[in-house]
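A single protein chain has been omitted from the complex, and every remaining protein chain is retained in its original position.
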Amino acid sequence: MTTEKPPADRLTRGQLLELYYFLKLNRGLEEKLSNLYRQGKVVGGLYRSLGQEACSIGSAYALERGDIFTPLIRNLGAILVRGGSPHDIFCQYMAKAASPTRGRDLNVHFGWLSPEGSMPSVISMLGDMIPILTGAVMAERMNGRRTVALTWIGDGGASTGAFHEGLNLACVQKAPLVLIVENNGWAYSTPTSRQTANTNFVDRATAYGCFGAQVDGNDVLAVYDATRTAIQRARQGLGPTLIEALTMRMKGHAEHDDMKYVPKEMVDKWAQRDPIALFERFLLGVGIGTNLLQAIATRVDQELTTELASAESSPMPADDSGMTDVYFGSTAEDPTPEIVRKSRKARGL
Amino acid sequence: MTTEKPPADRLTRGQLLELYYFLKLNRGLEEKLSNLYRQGKVVGGLYRSLGQEACSIGSAYALERGDIFTPLIRNLGAILVRGGSPHDIFCQYMAKAASPTRGRDLNVHFGWLSPEGSMPSVISMLGDMIPILTGAVMAERMNGRRTVALTWIGDGGASTGAFHEGLNLACVQKAPLVLIVENNGWAYSTPTSRQTANTNFVDRATAYGCFGAQVDGNDVLAVYDATRTAIQRARQGLGPTLIEALTMRMKGHAEHDDMKYVPKEMVDKWAQRDPIALFERFLLGVGIGTNLLQAIATRVDQELTTELASAESSPMPADDSGMTDVYFGSTAEDPTPEIVRKSRKARGL
Amino acid sequence: MLTYLEAIRQAMEEEMVRDPRVFILGEDVGNYGGAFRVTQGFLEKFGPERIIDTPISETGLIGAAIGASLFGMRPIAELQFIDFIGCGFNQIVNYAAKSRYRWGGGVPIVIRGPAGAGVHGGPFHSQSPESYFMNVPGLKIVVPATPTDAKGLMLAAIRDPDPVIFLEHKFLYRRLKEEVPAGDFTTPIGEARVARAGEDISIITYGAMVHASIEAADLVSAEGVSVEVLDLRTLLPMDRRRILETVKKTGRALIVHEATKTGGPGGEIAAIIGEHAFEHLDAPIVRVAPPDTPVPYSPPLEEHFLPNAAKIADAIRALAEY
Partner (left out) sequence: MLTYLEAIRQAMEEEMVRDPRVFILGEDVGNYGGAFRVTQGFLEKFGPERIIDTPISETGLIGAAIGASLFGMRPIAELQFIDFIGCGFNQIVNYAAKSRYRWGGGVPIVIRGPAGAGVHGGPFHSQSPESYFMNVPGLKIVVPATPTDAKGLMLAAIRDPDPVIFLEHKFLYRRLKEEVPAGDFTTPIGEARVARAGEDISIITYGAMVHASIEAADLVSAEGVSVEVLDLRTLLPMDRRRILETVKKTGRALIVHEATKTGGPGGEIAAIIGEHAFEHLDAPIVRVAPPDTPVPYSPPLEEHFLPNAAKIADAIRALAEY
């Protein structure tokens, strides 16, 4: 059904550059969003994945045709890898009519279903996607497909009951699920040490009876490799893997948050380990030239500029366009009281 | 504040006999309830702890003055150890006015709050008591008391989100909580192997970052010792312990359940390890005579007979006695429509 | 002749034979055939891939049902008692209900389980949870009162493109028996049914209270009062047209439900009548419902708590006098 992805050390030059492209696209897109935010054009909050991009890009890149994934707010990069467009993201953040949710929901809260690969939309409540994706791949298995599902959870979200019920169900069902615990040190202002008494999330794999791996979340190839192995095992019917990716959230919870609560040394330490800088060093080491990287950066910027322009100039939704599809094929009733409608009618309105 | 309980090998003869008394009382009480059930006098279902009595008796016996515990349906024995009376239990099961809940709730769903030691009432939804007792001992700690809380959860109940959120919170708070996972092989008809992919529940202790112990749940002294150690640690401020007690449910989920789904060999195997028979052997081994044990059995039977007679002859609640105390100090409004009340009045009723 | 329970079983069984997308998941639905034996024999017939015993995880199993439904399946999630629906609440109101609206992902699932009181189940095995969901756009709530409707509505619920909460009244499970049409038929979701025709007073009700209401109507008919009983069958969407039809005809509305009075579904019904049938009303809109307490366990308390034919008849008489 799918061409299996090679291990990281057998990725082609083209594939390595593609990874680089997505890393740059992810960061560039978020930088453009930051600008929009400062200009007051983002409707609502903006959640950055600065410094964590490798967790999304490396893992999503290991998915294959037909596979399922659901990003959380900091996995915007995964959407890009799986074919989502910056234009859609811009439109989502600006609440435009052309956004995939037609302005009904925000940021990465959108999705699609396709034989090429699906992205069931996330909701805000952390943990809920774990049982939902478990059910998704159980369905796929019932239909004879060997689809794998990938999703993420934060060090904070791992405290939810839905995490537990979902992962436990996935394990007892040997469902082909790969769950990445993105341990970035913080859940909003709460440090991981106040989230759980054992901050080594990979230890949970034993408890649930699944495979476990801990990986440098700032090393895109390490993330890729760990995810790829987990996906292969899942596809073979061996059940879920919990991958703990160690990383750091290099911006506040959202743009309004100056993260004063984070010790400066912690930021400084992780600044040395920026995933894009690390990967550039690697690429230069395997003989890829600066000019190539520069070209990619330029291409990324051009693409983003074009898509942003188009998104910015697109209209907001018509005010009465939010009434359809609560139930299949129907439009919600206008709540205007009967006597108001009658009185309007009487007045010829 | 409390006299610490000695380790099992330093329990006095009197204490050993007390343990034996409670084991016999637990079993005898349930046998009387079974009789009542067959006579149609139990209102609702009857849930036995046959074969698991040591898990409740041994652990509750390790509690000290002021400590808190909440039994689940199969921890009736713990209620007896902590001063609950068979009379109350009979009344609960027969829905009598004299039951601790005045007929409002059933079986072990009752409780009390007292400086001597409290039993916050359980509810049906499994797992919920874990965060609730965590909060209880957090409150005690805030008030400078070194109270410990003990509760149980089944191999099935351990799959709930409340288990996860509660235990995780207790661990990160280093709350003085002792949680016994009573692994009796089944959750209703569901074998533990379909409940979780790792049936070794003690492995979860590592995941949550608390102490763990696995114990023979049919050995009342082993259960006592493990719980005692856990309680001591908790009282010292070292945080929770998860104790896995290995046992077997020797009756159906409730009396209506013939547990056809349990392999005969499994029942036969565990029948060799009846916790009361095992403890009798131990007692005889340390020189306690059969006559003493027989005397206890007789005393238990006499007590139960008296309490049952009194409970049976006590009245059902008055039909309008269930309207108070929804809110503090108030009575729920009679829902009879106003026009009915007016019409009754008009007719002089 | 099928009992209410057998009608539900038959609907699911027949539909599973017809439609390979249908599967059932829940606690003890396989090995045991469900706590009430609604799925008895299903494991043997359909195998463990389609009859799935889950861990005790309402959030997990409802979540899995949602996920499977997004990928073409028609899952039926059984709750051992409907009271446990609070443990999976968030998945229902925040994922299932809003999914289609937000991003187009339809969630055709059925969440079903034994609801209602009358069997001395106490506060946690007797609840009527419908009001939790009455204000949640995107959900449908189905409350069959008869074996025939139980079958027809179950078939409709499974085939419905949207999430349906299917409340089975456990008091009716084995107490009601009737001739149920064989084979494939559906009872449309959203359509009430005149369970008993009458002229003077309209009772609007659902579930087990349909039977108490009919009994009451029969009681007072000897006194010359003609009562129409409307069985809503579906609470969401609510059949406003038929509610207004009967009330406009009789001019007197009596709402009966087993959910406690304050905040129960009767409020919505009263609001519909108060807005749209105002000019036809000859008497106050009256509700007969339990007091605002948990469902008590002991038989005398539970009996006092629940509406019954006598209490309903009293309200009919007072309304007739008015």
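All chains are identified by letter, namely A, B and C, in their written order; residue positions are counted from 1 within each chain.
Here, a contact is a pair of C-beta atoms (placed from the backbone, for glycine too) under 8 Å apart; a residue touches a chain by one contact, two chains touch by 3 or more.
It should be emphasised that the depicted structure is a prediction, and the values quoted were computed from it without experimental measurement.
Trainee: Thinking of the complex as a whole, which visible chains are touched by the chain that is not shown?
Mentor: A, B, C
Trainee: Out of B:Gln15, B:Ser85, B:Ser121 or B:Thr206, which touches the unshown chain?
Mentor: B:Ser121
Trainee: Which of C:Ala68, C:Leu236, C:Val256 or C:Leu306 touches the chain that is not shown?
Mentor: C:Leu236
Trainee: Any idea which of A:Ser189, A:Gln236, A:Thr290 or A:Thr305 touches the chain not displayed?
Mentor: Answer from the full complex: A:Ser189 touches the omitted chain.
Trainee: Touching the hidden chain in the full complex, which residues of chain C are there? Just list them.
Mentor: Its contact residues with the unshown chain are 83-84, 86-87, 89-90, 93-94, 97-98, 101-102, 123-124, 131-138, 236, 238, 255, 259-260, 262-271, 273-276, 278-279, 281, 283-287, 292-294.
Trainee: Could you pull out which residues of chain B are in touch with the chain that's been left out?
Mentor: That gives, for chain B, the contact residues 68, 100-101, 104-105, 109-113, 118, 120-121, 123-125, 128, 130-140, 142-143, 161-162, 165-166, 168-169, 172-173, 325-329, 332, 337-338.
Trainee: Since one chain has been left out of the picture, which residues of chain A touch it in the full complex?
Mentor: Answer for chain A: residues 43-44, 95-97, 99, 101-106, 109, 123-126, 156-157, 159-162, 187-190, 194-196, 257, 261, 316-323, 326, 332-340, 342-344 touch the chain left out.
Note that in this section only the chains that are shown with their structure count from here on.
Trainee: Nearest chain to the global Cα centroid?
Mentor: Central chain: C.
Trainee: Taking each chain's centre as the mean position of its Cα atoms, how many Å separate chain B from chain C?
Mentor: Roughly 35 Å, centre to centre.
Trainee: Express in whole angstrom the distance between the two chain centres, defined as the mean CA positions of chain A and chain C.
Mentor: That gives a centre separation of 39 Å.
Trainee: Where in chain A do residues touch at least two different other chains?
Mentor: In chain A, the residues touching two or more other chains are 161-162, 165, 168-169, 172.
Trainee: Which residues belonging to chain C are in contact with no fewer than two other chains?
Mentor: Where chain C meets two or more other chains at a single residue, that happens at 55, 57-60.
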